[in-house]
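Take a look at the structure below.
The other protein chains are all here in position, but one chain of the complex has been omitted.
By letter and in written order, the chains are A, B and C; residue numbering begins at 1 in each of them.
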Amino acid sequence: MGDILTNFFTGTVPIEAYLGLSLIMFFCGVYGFLTRKNMLMILISVELMLNAADINFAVFNRYLYPGQLEGFYFSLFTIAIAACETAVAIAIIINIYRNLKSVEVDNLNQMKE
Amino acid sequence: MAEKIIFYILGAIIAIFSIMAVTSKQIIRSATYLLFVLIATAGLYLLLGYNYLFAVQIAVYAGGVMVLFIFAISFTNRPGEKVHGEVPVRKLIAGTTAAAGVVFCGYIIYRNIRKVTVLVQQYNLSPQKLGETLMGTEKYQYLLPFELISILLLACIVGAVMIARKR
Amino acid sequence: MQYTLLILALPLLSFAVLGLVDAKWKPKVAGTIGTTILGIITILSYFAAWQYFTQYKVDGVYQKVIAFDYEWLRFNDLLHINLGILLDPISVMMMIVITTVSFMVNLYSLGYMKGEKGFQRYYAFLSLFAFSMLGLVMATNIFQMYIFWELVGVSSYLLIGFYYTRPAAVAAAKKAFIVTRFADLFFLIGILLLSYFTKTFDFGILTSSNANVFAEATSKTFMGFSMLSWAMALIFIGGAGKSAMFPLHIWLPDAMEGPTPVSALIHAATMVVAGVFLVARLFPVYVVFTPEVLHGIAYVGAFTALFSAIIACVQTDIKRVLAFSTISQIGFMMVGLGVSGYGGHEGVGYMSSMFHLFTHAFFKSLLFLGAGSVIHAVHSNEMKDMGGLRKYMPITNWTFLIACLAIAGIPPFSGFFSKDEILSASYSFSPAMGGIMTFIAGLTAFYMFRLYYNIFWGKEFKPATQSENYHGHGNTPHESPFSMSSALVFLGAVTCVAGLIPFGHFITSDGVPYDIHINLTVASVSIIVALVGIIIATYLYRKENEIPEKLAKTFDGFYKAASHRFYIDEVYLFSTKKIIFNNIARPIAWFDRHVIDGTMNGIASSTQWVAVKIKGFQSGQIQQYAYVFLLGTLLVAALVIFLI
Partner (left out) sequence: MNFLSLYILILVLMMMGLFLSKSRKQIQIIMITGASFLLLLSGALTYLYLTERAAGNTAEMLFRADSVWYTPFNIHYSVGVDGISVAMLMLSSIIVFTGVLVSWKIDPMPKEFFLWFCLLAIGVFGFFISIDLFTMFMYYEVALIPMYLLIGVWGTGKKEYSAMKLTLMLMGGSALLLVGILGIYFTTGGSTMNILELSKLKVPLEMQRYFFPLTFMGFGVLGALFPFHTWSPDGHSSAPTAVSMLHAGVLMKLGGYGCFRVAMFLMPEAAHEMAWIFLILTGISVVYGAFGAIHQTDLKYINAYSSVSHCGLVLFALLMMNQTATTGAILQMVSHGLITALFFALIGMIYGRTHTRDIRLMGGLMKVIPFLGVSYVIAGMASLGLPGLSGFVAEMTVFVGSFQYADTFHRILTIGACASIVITTVYILRVVGKVIFGPMQDKHHETLTDAVMYERIPVIVLTAAIFGIGMFPGWISSMIGDSVLPLISQFIR
């Protein structure tokens, strides 16, 4: 028991711990995306998923290719793109809210048929 | 040692608040929990030694995006109003699927990555190197994507304004 | 004898000029063109006949002359259709009959059809008919014959339906065409069978009695009969259709809806004997290789003759009486052929049949033209509207009487000679056949004189009965104009003398001249029987009296059946309307619309159904999409990882 505990706290953080963490985060995002009706909540879930992906990029870069910066930059740009995406998405949501007085996705069926 | 402890603390924060963010009834709370997650993620970057990424994460996400969220939430919801009507069946299905996904991916991680020798080298990313790689056009230098992103941001600003403005 | 081509070409030209050139001529001009051209070819054909019978006799046998030949269509190396002109005794004889009667009818029609709408069309069709009929008899091969066979069919259709606004005429035309075409189907199949085994269409080869030609056809059998028998029987069915043999006779009485001169030309003298001509043309094949078919022909002919003679006794429409009498007389001709053997005295049946064809053409067209003249005068076909007309129309009366005597078989009129030969041939075939034929001859005499007395004697003519006088004037019947009566007189004259022609010198089964000997026993018996028939008719019909009606009452059922032509038409109507139309065509149409098309539509609508169902997947619900996407991704990843 002591061994395990010691092992647990000594040495560096293993890569799978990071991956596990991002996995949890990602599927939380998935869950949120599938269940919530509010578009803002969906957006928040998307952010979660994006973050999970970012972490993976950074971690893979750091652990597997420490001398290079591809993952790093990918994370960086993803963050930027996420920001863009959020901005546009929120603009659209606001626009929809103005028109429909609702941000529930189930109500958005005006384009159908 | 300390590194590990910090990681576990951050990991716990991320895991707990992620779950809370997607299950919370009130949207403003969800946003807050998201903020915590984002900040904890920034901590992870710091832990990995990517200081710059940490800074960007804090500035863009925790600073910029969250403001947008809060603004949008306050614009569309009266604060305190509950998010209504989530179908339990849907919850169940989504939960099962998500759990299945976790199990599946976890299995892959468990099976594959453990076999790889974990190798962590002490490594510092100097601001000079960062600057060089960001501002050059050689191999492993990223000026072009950087510029593309800047154009994208510009387009995005214009687009967002165009979409959101009143007619 | 290349010029005989003109005999064919001129009527065609006349048809083209009158029918296809889109110009409206005055009726007189159109009639003159048609009649003149017919006159020319009549003269030509007389000349050709004279030349043929005087110059083309080698070693006492008349030769077959191919005056013209042209390969029209080649099917393969062996089979090809030629168009040509074959001159031999029977074709020359037919040529004379056709041109003479045609010319008379053309002449007659100048008066009869005066004032009719479509006068030009009428003459065009007459020319077309003359062309096709001449082509038929002069055919060098069986396929050419089939071609012209169809063409006469269509001319007949057009002429029967001449009054095309009259539904009865249209229906009759349609019936005639369909029935004969139905028979032609068998003819065609017969030709196909025959040509398949003999590898030729040519009459020259077919009638050469060369056993090698038919070796294959006779050796192969189908259902107990040789292929050749089948082929010849099928060909005979074709002939039976055209010649209105039982049970394909139903079209002929209805065909009387056409103008009367047309009935005289087509449905009495020429076209209807095409079947007889066909059998005569292929006679060597029938008699040498398939005598059983020939005997069948004799029985069919005899039955038809009897059957239609009985019907003729009770009909009241004068043209119908004549139509049934025609059927009966053609039955005689068929019997003549059927009982005949080949060559010399054996072949007397063949010779007599042709002789009867020849004489019958004249006296029957005379009868029809006479009837036409009567109809022209009283504007009705029904006997009840006539009577006592002899005072008003003396020429018609006398010529009609001559024709009646001829058909009844009273010497010295032409019918006697030819009929007598047939009777004696029948007696030599079997006494029963001879007896039946003699009885029918008596019956013929009876119904002809019934007709004669009903028209020209009997009750006095009452102008009041003909209320539907559509000219609106001339209540008293009057003698026909010159063009009509001259035709009658000419034909009457021919009828008187035609019997005296030494026919056997010209036409025999083997081409060798033969002297006719009148069998005195047979002749006297037949004359007596005919006289008995005439006397009975005189007794019953000369004066208006009660006896006919009483007789009709006594034999009520039989009388009714006979006047309804033994319900053969009804049977046909039933089988076509009820069975073919309602039980085949209608179900097929239904089947097509509902089952076949339904299947196709079913495929379409099931596609649509599936589309509607899977449309649900395209809900526009982004979460649903995401869910499916996620599942798909997981599935694909799982497949990649666990299976590969």
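As a convention for this text, a contact is a pair of C-beta atoms (placed from the backbone, for glycine too) under 8 Å apart; a residue touches a chain by one contact, two chains touch by 3 or more.
It should be emphasised that the depicted structure is a prediction, and the values quoted were computed from it without experimental measurement.
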item	value
Visible chains that the absent chain touches, using the contact criterion stated earlier	C
Among C:181, C:295 or C:542, the residue in touch with the chain that has been omitted	C:181
Sole residue of C:171, C:436 or C:561 that reaches the chain not shown, by the stated touch rule	C:171
Interface residues of subunit C (partner: the chain not displayed)	71-76, 79, 81, 143, 146-148, 150-151, 154, 157, 161, 164-167, 170-171, 173-174, 177-178, 181-182, 185, 188-189, 192-193, 195-196, 580-581, 584-586, 588-589, 592, 596-597, 599-601, 604
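What we mean here is this: only the chains that are shown with their structure count from here on.
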item	value
Subunit A and subunit B: spacing of chain centres that average the CA atoms, whole Å	5
Distance between the centres, which are taken as Cα means, of subunit C and subunit B, whole angstrom	102
Contacts with 2+ other chains: residues of subunit C	623, 627, 630
Touching two or more other chains - residues of subunit B	90, 93-94, 97, 101
List of subunit A residues in touch with subunit B within their complex	8-21, 23-25, 27-32, 34-38, 40-41, 43-45, 47-48, 51, 54-55, 58-59, 62-63, 66, 68-70, 72-73, 75-77, 79-84, 86-88, 90-95, 97-98, 103
Parts of subunit C lying in touch with subunit B, wherever the complex brings them together	623, 627, 630-631, 634, 637-638, 641
For the subunit A and subunit C complex, residues of the former touching the latter	30, 33-35, 42, 105-106, 108-109, 111-112
